[in-house]
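Each remark here refers to the structure printed beneath this line.
Here the complex is missing a single protein chain, while all its other protein chains stay put.
Chains here go by letter, A and B, matching the order in which they are written, and residues are numbered from 1 within each.
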Amino acid sequence: MTTSTHLVYLIALPLVSAAILLLLGRIADKWGHILATLVSASAFAIGVSEFFAMKSRHGDARAATQTIFSWISVGSFKVDAALLLDQLSISFVLLITGVGTLIHIYSIAYMSHDRDRRRFFAYLNLFIAAMLLLVLGNSYLNLYVGWEGVGLASYLLIGFWNQKPAYATAAKKAFVANRVGDVGLSLAIMIAFAQFGTVTFAGVKAGAPHASSAALTAIGAMLLLAAAGKSAQFPLQSWLGDAMAGPTPVSALIHAATMVTAGVYLITRSNFIFDASSTARLLVVIVGAITLLFGAIVGTAKDDIKKALAASTMSQIGYMILATGLGPVGYAFAIMHLLTHGFFKAGMFLGAGSVMHGMDDEVNMRKYGGLAKFMPITTITFGLGYLAIIGVPPFAGFYSKDKIIETAFNAGGTKGILLGGAALLGAAITAFYMTRVVVLTFAGSKRWDEKAHPHESPVLMWLPMAILAIGSVASGFLLASGSAMVNWLAPVVNASGVEGGKELMKPIVVSLLALGVVVVGVAFAVIKYRTVPSVAPEDVSIFTKAARKDLYQDSLNEALLMRPGQKLTSGLVYTDDTLVDGAVRSVGFTLATVSGWVRKLQNGYVRTYALVMLIGLLALIATIWMVTL
Amino acid sequence: MSILTTIELLPLVGVLALIFTPKAQSKLIKQLAVAVSLITLAISVVMALRFKSGTTGFQFVESHPWISSFGINYAVGVDGIALVLILLTTILVPIVLVAGWNESEGGRFSVKTFYILILISETMMVGVFAATDVFLFYVIFEAMLIPVYLLIGGYGRGDRAAAALKFLLYSLFGGLLMLAALIGTYIIATNQIGGTFDLTKLATLTIDKPTQNWLFLGFFIAFAIKAPLWPLHTWLPKAAKSATPGTSILLLGVMDKVGTYGMIRFCMTLFPDATKTFTPAIITLSVISVLYGAFLAIGQKDINSLIAFTSISHFGVITLGIFAMTSQGLSGATFYMLNHGFSTAALFMTAGWMVYRRKSSQIEDFGGLQRVTPVLAWSFFIAGLSALALPGLSSFISEFLVLVGTFTRYPVAAILSTFAIILAALYVLIAVQKSLHGEVKPGNESLTDLGLREKIAIAPVIAIIVLLGFYPKPVLDIINPASGVVMQHAGAVDPVAKAGK
Partner (left out) sequence: MDISNYLFLSAILFTIGAVGVVVRRNAIVVFMCIELMLNATNLAFVTFARINGNLDGQVASFFTMVVAACEVVVGLAIIVTMFRSRRSASVDDASLLKR
């Protein structure tokens, strides 16, 4: 372990910048976006220098720590505000600050007409700070702070245009769904403390071998719940589609590249828990497999370009979660897919934003068509991202996704065939819906109104897209060559010395199979969408209808949770007034009634009072006399 | 005269000065009251700085005979728990005065009376936390009702007389039970060590179990009414709905803490065996309070009742932490008393300004305030985030400490209470969405944003909430030794981690 003194600046810089922009208000309108972008860029610079510093160190010395101050200390519950930068966190730091800076630059142009651009950049900085804290914290509790911090930033950014009631509702929905996940994270931390007496990653790792398998499974399941909330995994996925209400750069940064992948980070970080509990791993792969298919199916039916991409994000994160559930061999591939996905999905979201920018914020792909002519750069960058996501060699997705499919097949037995089959099927559907998006948007004939004047976006917007496109092309090869990523992460995820399971198929067979299903998917989409009606047809199969409605997850949530919850609430409000307070009021009422009767004794005649007093006195004397007798 | 007594008496000096100020000079009266409360604050900060945080036991002790034939003394002293609550009081009073500059006007009594009542309350609030003589505590505990009764009934809104009466009757009922238990304890003391009301001496009594149970209940019910625990809570929403924001802040932020403070100081210290007997029942009631308060908060239409129900939920958390009997739970609960004071203050203050501007307290009537009054909206939002215990804000630390401390001993109770964080997100965000987001509703277009005075009032509260969220150590260092003493006295030891190294 190396001790560092400047890790804190990674977080402090964007945090202070966000505070300045928010506190100064309109004074900072003129230069707020520049400050925020510079801060993000300097965080990236720190990250890069830390990366090279780390590469120059060897063995255990690669990981760096910094204890900032003693945060909470009560009895045996001691938590420091401390940071840990190891091979896993630096990967995230580079992704967050790198993609983050590109998106800052993009947003300068994209948000230039918005009167609240400064506020937008403040939120972006806040997000960067929180996300960095999430990946840098050295204990679950530090992570939790970042975890909720990104949730807050996400809430603020989804609801950036909260004067529209639907957007405000989407923001609230995202926060509440995340809070359901947070219950999982809270409970996981509590169990960890009760079991191990500490909540640092190192402490829990050291204690894990001594813990009962029931406790480990419980922690694993709770962490999975947390991951499902943050990463939009089944059954907490319904918020991600609505989250597209936020400005497009937000969707690219938070709801594609970084925040939604926090669940993958959490599980990878907690590898010592999941490695020790096969039940927890099984839950993880089930959730991953369901979500990757779920997201892919939903993606086939969405006409809103951002929602289609969101469904795709959900599905791709499903792949990553699936990979993390496959044991030590899977973690590196999950993170690799996470990084490549960060490039190509952010690039495509920015492309979508560029299209919307040129089309007066129209999001319905049925109103696009033939845009390639008008937006050449956007088309090319989007196209490169498209090739990456469907997994065409030698683009990024090919390397990362194929590895996951391969590892899934090698999981062994029926489980392996099921998981591998699901991953393969997901790849086919991915090819189908992504081709659909590209065909609907860029190919074919124009279906837009005469009012729209599609045009290419300014350089500030296409430059980040171009850089991300380069990443979509090259990152996969770079990360996979010589198993670079696997070796890099090995010390963190304990992968050294772990033999991959028995190979079900040779890697080349898997790749050919995957390529085969991709070709089928692409071909199917191209044939199906040669002509596109500009209004979504209503006479579609029940499957399409279900996919359009997110496979009824919202309706299910509403029927199972929201409605009964509302009934319970209104019932309790009624009960509180009638029963609980009623009981109190009835005491008062009884007293009033009784005193009404007693009042009749007070007839106002002095002589009666005197008589009563006399009788009372005599009775008293008689009693005393009888008692003392 | 010790510094503690000085803090107690200063507001009374202010009251004297106010009495001789002409009624018509309302501005002078207000300035005078704020000045007095600021001096009190300054002295209490000095006291906090002189407080030796590493040591246990009471500090700044002072004792004078009061009614010597019954062994009653004017005896005061503070430990860590009392100190933070006294600081809470002295910080909140000037803020309340500045925030509610106009709320004394248009009441049944004069402006002058309002400020006299507030300052009298301050004396009593400080006194009740400082008292180490149980009889002195009881007297102030009961006397405190009078100024609040007058503040609610004299300056409130709507059905204020009924709300004030309900508050008074509920509290008097509890006080009566406490008096009975107090006399019982005194008689036992007379038989064993000679008549005294001194807390530390009473703590050494050996009381047989059945008697202890009855005495415990007498104290506990009084405190459970004060820090409303389900099902004794119904006075609170009514009082909060009718009281002025300033009164609500003092009532929920400080005075209700006397309940939870009393549970620690008297119930646990004087009757450790009975505490163990009743713990399961109290834990159950606390969990019910946590969830019940949260559900009811979601269903409220009036913004002040909403805040009141969130408080019921949070008081449930505090009671849970106290009776979990772990150092995390107890310190967390004490820290939560402080944080809840500030967070409720921020909520009532901002909600009060919204109501003052809009002339309505129905959440439905607001809407779109984010566009019209951004600073007010932000303040309300941050207060809301504090109520939902967002990590990075102080209430998170205390809530988490309570939950984690409870989990090590009562996992089921902790798990159930953890679900309240979802409900908290709902009640806060629904209110935020309805009042701040969306289109600007008719009637809200010309509302004015916060003025300088209001910004000065809210800024320190938000600053404290954020600062203690990032760096709670100074306060926790003060609280920890005191809660250690309470734990030790109750004979409780933290559970050991099962798979520790």
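Note that a contact is a pair of C-beta atoms (placed from the backbone, for glycine too) under 8 Å apart; a residue touches a chain by one contact, two chains touch by 3 or more.
Keep in mind that this is a model prediction, so the values were computed, not measured.
The chain we do not see here touches A in the full complex. Here the missing chain is touched by one residue of A:Val540, A:Val594, A:Ala610 or A:Ile624, and it is A:Ala610. Summary of contacts with the chain left out: across A:Ser112, A:Gln602 or A:Thr623, the touching residue is A:Gln602.
Counting the whole complex, the residues of chain A in touch with the unshown chain are 602-607, 610-611, 614.
One rule holds in what follows: only the chains that are shown with their structure count from here on.
One finds 37 Å separating the Cα centroids of chain A and chain B.
The touching residues of chain A, when paired with chain B in their complex, are 69-77, 81, 141, 144-145, 147-149, 152, 155, 159, 162-165, 168-169, 172, 175-176, 179-180, 182-183, 186-187, 189-191, 193-198, 203, 206-208, 210-212, 215, 565, 568-570, 572-573, 576, 580-581, 583-584, 588.
Listing the residues of chain B that touch chain A in their complex gives 169-170, 230-231, 233-234, 292, 295-296, 298-300, 326-328, 331-332, 368, 370-371, 385, 390-392, 396-397, 400-401, 403-405, 407-408, 411, 414-415, 418-419, 421-422, 424-426, 429-430, 433, 436-440, 470-473, 476, 480, 494-501.
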